[in-house]
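Then we have chain A:
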Amino acid sequence: MDPKIVAFCCNWCSYAGADLAGVSRMQYPPNVRIIKVMCSGRVEPSFILRAFEVGIDGVLITGCHIGDCHYVSGNLRAEDRVKMAKELMKTLGLEEQRLRLEWISASEGEKFASVIKEFVEDLKSVGPNPLGKGEASCP
Partner candidate 1 sequence: MKEFDPKIVAFCCNWCSYAGADLAGVSRMQYPPNVRIIKVMCSGRIDPLFVLMSFLEGADAVLVTGCHIGDCHYIDANHKTKNRFEFLKEMIAELGIGEERLRLEWISATEGEKFADMVKETVEKIKKMGPSPLSPKVMQ
Partner candidate 2 sequence: MSLENIVNETKAYYCLECGKCTGSCPISRVNKGYSPRLTVEKALLGFDKELLADGGIWSCMTCNLCKDRCPSNVDYTKFIRYARAEALKTGYTGNCTHGGVLSSLMRIMGNPNLKQDRLGWVSDNLKISEKGDILYFTGCLPYFETLFKDIGVNSLDIARSTVKILNRIGIKPVVMPDERCCGHDLFWTGDLENFEKIAKLNVGLIRGTGAKKVIFSCPECYRTFKQDYSEYVDMDFELVHISEFLAEKIDEGKIDFGSLEEDVTYQDPCRLGRHLGVYDPPRKVISSIQGIGLIEMEHSRERSICCGTSTWTNCDRFSEQIQKERLKEAKAAADTLITACPKCQIHLSCAMKSKTPIDEVKIKDFSVLVASAMGLGDDP
Partner candidate 3 sequence: MEEKEIRIGVFICHCGTNIGGSVDVPAVVEYAKHLPNVVHAERNLYTCADDGLTAIKNAIKQHKLNRVIVASCTPRTHEPLFRSTCEEAGLNKYLFEFVNIREHCSWVHMKDTEGATEKTKELVRMGVARATLLEPQEEMKIDVEQSAMVIGGGIAGITAAKTLANQGFDVYLVEKEAVLGGMLRNLYRLFPTGEDSLDSLQPSIAAVEGHEKIKVFSSCELKEVKGYIGNFDVTLLREGKEVNFKVGTIIVATGAMEFEPKGHYGYGKYDHVITQMQLEKLLKDGQLKKSDSVVMIQCVGAKGEEVSYCSRICCMVAIKNAMLIKEINPDADIHILHNDIQAYGAEYEELYNKAREMGIRFIKYTPESPPCVTMDGEKLKVEVYNELFGEQFMLGTDLVVLSTPLVQHQGGVEISKLLRVPLGKDKFFFEAHVKLRPVDFATDGIFLCGTAHGPAEVAESVSQALAAASGAGIPLSRGFVQIEAISVKVDLEACIGCGFCVEMCPYQALDMVDGKLEIIEALCKGCGTCVATCPTGALEQRHYQNNQIISQIKSIFHPVIE
Partner candidate 4 sequence: MVDDVLVIGGGVAGIQASIDLAGRGLKVYLVERFPSIGGKMAQLDKTFPTGDCSICILAPKMMECFSHENIDVLTHAEVKGVSGNAGDFRVKILKKPRYVDEEKCTGCGDCVSACPYINLPDEFDMALRSRGNIFIPFLQAVPRVVMVDREHCVKCGNCQVICDAGAIDLYQKPEEIEIHVGAIIVACGFDSFDPSGIKEYGYGRYKNVITALEYERLVCASGPTGGHLDRPSDKKTPNSIAFIQCVGSRDVNHNPYCSSVCCMHATKEAILAKEHYPSMENYIFYTDMRAFGKGFQEYVDRAKNEYEVRYIRSKPGEITEDKETKNPVIWYDDTVTRQVKRLEVGLVVLCTALVPSKGIKELADVLGVELDKNRFFKIADPLYAPLDSSREGILVCGYCQGPKDIPEAVTQAKGAAARAAEVLACLGA
């Protein structure tokens, strides 16, 4: 089973972290698709749900460490949203582990790679997204 992951990386820290992992040729499984957003606070619960709806197995949101946020409090908002999204997922019966929030600074390329590796393993144990792949037609 090859879990498909979507990762939202904020432009300032976590995206740079991912770049650093690349520059440092750190290897990690190819399951992740990165979407750059200006700040982790930009990620809406609807993005998360939309991902699961179309069959993504896991969603990773990465942002700057608390206090480093280029936009002061964006990451705090992200924390609240993830909390709400987890609650919705719990009611929906979707396993909580399918959604992860990680603070990764521009220098933590290594952490980025290990988070991805860890997440892929977790998802393998949790199993595929019960909603199936892309059945739900959505406009």
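Selection rule, in plain terms: all candidates are chains of the complex that A comes from, given by their letters.
By our rule, contacts are C-beta pairs under 8 Å (C-beta built on N, C-alpha and C of every residue); 3 or more make two chains touch, one makes a residue touch a chain; residues count from 1.
Computed from a predicted model, the values in this text were never measured in an experiment.
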Of the listed candidates 1, 2, 3 or 4, the one touching chain A in this complex: 2
Of chain A, residues touching candidate 2 in the complex: 44-47, 49-50, 52-53, 84, 87-88, 90-94, 130-132, 135-139
